[in-house]
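Notes for the one structure printed next.
Excluded from the complex is one protein chain; the other protein chains are retained at their positions.
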Amino acid sequence: MFDDLRDLYQEVILDHGRKPRNFRRLEDADRSARGDNPMCGDRMELWLKLGPEGEIADAAFLGRGCAISMASASLMTETVKGKTQAQAKEMGEKFRILAMTGTCPECNGAIAEDMERLAPLSGVHEFPSRVKCATLAWHTLKAALEGTKEATSE
Amino acid sequence: MFDDLRDLYQEVILDHGRKPRNFRRLEDADRSARGDNPMCGDRMELWLKLGPEGEIADAAFLGRGCAISMASASLMTETVKGKTQAQAKEMGEKFRILAMTGTCPECNGAIAEDMERLAPLSGVHEFPSRVKCATLAWHTLKAALEGTKEATSE
Amino acid sequence: MNVTLKPAPASLDVARIRRDFPILSQTVRGRPLVFLDSGASAQKPRAVIEAMVRCMETAYANVHRGAYHLSEVATESYEAARAAAARFLNAADPREIVFTRNSTEAINLVAHSWGRGVMKPGQAVLVSEMEHHANLVPWQMLRDDGRGIELRVCRVNDEGELDLEDLAVKLADGKVGLVAVTHMSNVLGTVTPVERIVALAHAHGAKVLLDGSQAAVHRRVDVQAIGCDFYCFTGHKLYGPTGIGVLWARLEHLERMPPFLGGGDMIASVTLERSEWAPPPAKFEAGTPPIVEAVGLHAAIDYVTAVGMPAIEAHERALVDHAMRRLSEVEGLTLLGRAQDRGGVFSFTLDNAHPHDLSTLLDRAGIAVRAGRHCAEPLHTRFGLEGGTCRASFGLYTTCEEIDVLAEALVKAREFFA
Partner (left out) sequence: MNVTLKPAPASLDVARIRRDFPILSQTVRGRPLVFLDSGASAQKPRAVIEAMVRCMETAYANVHRGAYHLSEVATESYEAARAAAARFLNAADPREIVFTRNSTEAINLVAHSWGRGVMKPGQAVLVSEMEHHANLVPWQMLRDDGRGIELRVCRVNDEGELDLEDLAVKLADGKVGLVAVTHMSNVLGTVTPVERIVALAHAHGAKVLLDGSQAAVHRRVDVQAIGCDFYCFTGHKLYGPTGIGVLWARLEHLERMPPFLGGGDMIASVTLERSEWAPPPAKFEAGTPPIVEAVGLHAAIDYVTAVGMPAIEAHERALVDHAMRRLSEVEGLTLLGRAQDRGGVFSFTLDNAHPHDLSTLLDRAGIAVRAGRHCAEPLHTRFGLEGGTCRASFGLYTTCEEIDVLAEALVKAREFFA
């Protein structure tokens, strides 16, 4: 009945959705922000630890939300670990395009491999009202890096 | 071009509209009221003098308005002179019916002759937005008799 | 007008009714549309669409302003819609009907004109935990306006019913000036005991506003029998157009209330120094009103009246019974609210599926349900459901078969997320 939905809900997404990685509070975080999706009640809190060069040494989150938003947050924390802040932001930009259009023509070079890991979420572009579920984590990351403290995704 | 409008604008109406009768202030009036038709800006002030039995001894008005409303006020002041207050109110009721429906099945008996004089205004019933022009004077009369001071006709 | 009294039809011919709604023959992603979101907004029968088209193609002009033919015709249609709304609620007088944009604006109008113009500092407004934001936020704004108006909240019990004891307690000190509660919850389906609420409130000197956005669609409403002071509903949920709502209020209240919006048509006279207000309802209808929408609403009222509110109610009771049975059989499903007196609105969660994921899945099966908190966040918080629920809500065109399709899809969805 829902076979064609396997594009959206790929096994990796269901898995990350059920068992999100890095799902914990970071006590000694250098950066943090809250993300809100008022329409659906999705909500997350994100913490970052920065390394000596300012790179993202650790990332963790807590929150509630649908499978898409939990999986996206989980995959994000895994992907940005070890990246510079600029790299992480660039990935966020690219991810937005991926989520909205389903492809990311410019996703090559240094970040190609990481974007590959996020590719399972690209199916969301066919579901306009769900795109914001996938992007909430990245909005929150941006807010944390820019010190905005709060992000909403509508 | 406007021949069929002669039903509405009968000669007697145009005449009363141009040269309203009793168009003056009554200095020593016993009753008075103001009538307003906010939509068109029609406005009148009505004065009544009562006789020893409480009957309407004199009636006069000042104001501005279209031919229909001026003629109606003029005819009204002529018609109610010498009537008891009850008779005048009854005529007002009957006139409303006449103006809204074009006929007045119950206009016989004592007031038949007076209603006959008002008949030229019955054409207004075909012009829903003009009915209030014809009834303003009678609303104002009612207000004066009941001591309400202000009447509107919408 | 045909005045022969016929026995109300006991049931309604759903198949025939469905043919009146053009959109229902649609398919979604290859499957027949199963529209179960009528509580958010209902679909429109051909009669409504055609009335609006006819108005725009043959009888349109601005109202109340012109002495020419088209304007007279349009004014008559507009005022006829007001009379129809008055009959629909059994109001004593058409002048008690104010056309607004929607229920939300109707309630805001009361919050402004009654709340700020008539209520006194130290008085309180009493709402309930199950209110739609439309009947909560305007009162919060009134409370926060620095006028010394308090806001109290009546509890909802675990069955999802209004806690009448709590209501009585909160009325006891006589400070409540206005009780503003829903006539039917858009989440729980609960129909509130409005006559009892009115009796309690009036006994304590409080006026009563009822939010009939949901109730008026499902039940015959008689504002005089209920005895309330304000009642509102919204056109688009009653199979009518968007852009129009109805506020009913006792004439004496409307006369006391200062106007809300200023502009054309609501004044008796205007000078640069001051304005005098027109009598109600004009006083509350500033500017060009929703003319075509009033004509559409009139057609919608005629439509449900012709079908018959008793028949609609009976049909819905059958749907509710069927849904209760079928949804209870779905493993892992939890229903929110189990009130005795309820209408065709069911909110639920499915154990391992988030409401948003679930509604995306159901959409693939052609089933339109809503996910979220349905503009009733405090109620979801009250039940510990910050993540929201899925909601299926029925219209007069809903069939038991559609409920079956939903129930089967829910079973499959549970497997999908297992």
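Going by the order they are written in, the chains are A, B and C; count residues from 1 in each one.
The working rule: a contact is a pair of C-beta atoms (placed from the backbone, for glycine too) under 8 Å apart; a residue touches a chain by one contact, two chains touch by 3 or more.
Every value quoted in this text rests on a predicted model; they were computed, and no experiment measured them.
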| message | Among the chains you can see, which ones touch the chain that has been omitted? | response | A, B, C
| task | Using the touch definition up top, pick the residue from C:N108, C:Q123, C:Q214 or C:T349 that touches the left-out chain. | result | C:N108
| message | Just to verify: which one of C:K44, C:H183 or C:H298 makes contact with the chain not shown? | response | C:K44
| message | Considering the whole complex, not just the chains shown, which residues of subunit A touch the missing one? | response | 36, 38-39, 127-130, 152, 154
| said: For subunit B, which positions touch the chain that isn't shown here? | reply: 1-2, 4-5, 8-9, 14, 39-43, 64-68, 127, 130, 133
| field | Where the missing chain touches subunit C, by residue | value | 22-23, 26, 28-29, 33, 35, 37, 40-41, 43-44, 48-49, 52-53, 56-58, 60-62, 65-71, 101-105, 107-108, 111, 129, 132-134, 136-138, 140-141, 144, 153, 234, 236, 241-244, 259, 261-267, 269-272, 274-275, 286-293, 356, 359-360, 362-363, 367-372, 374-375, 377-378, 381
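Just so it is clear, only the chains that are shown with their structure count from here on.
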| request: Compute the centre of every chain as the mean of its C-alpha atoms, then state which one is farthest from the centre of subunit C. | output: B
| remark: Busiest interface, counting C-beta pairs, is A-C
| field | Distance between the centres, which are taken as Cα means, of subunit C and subunit A, whole angstrom | value | 39
| note | So subunit C residues touching two or more other chains come to none
| field | In subunit A, residues with contacts to at least two other chains | value | none
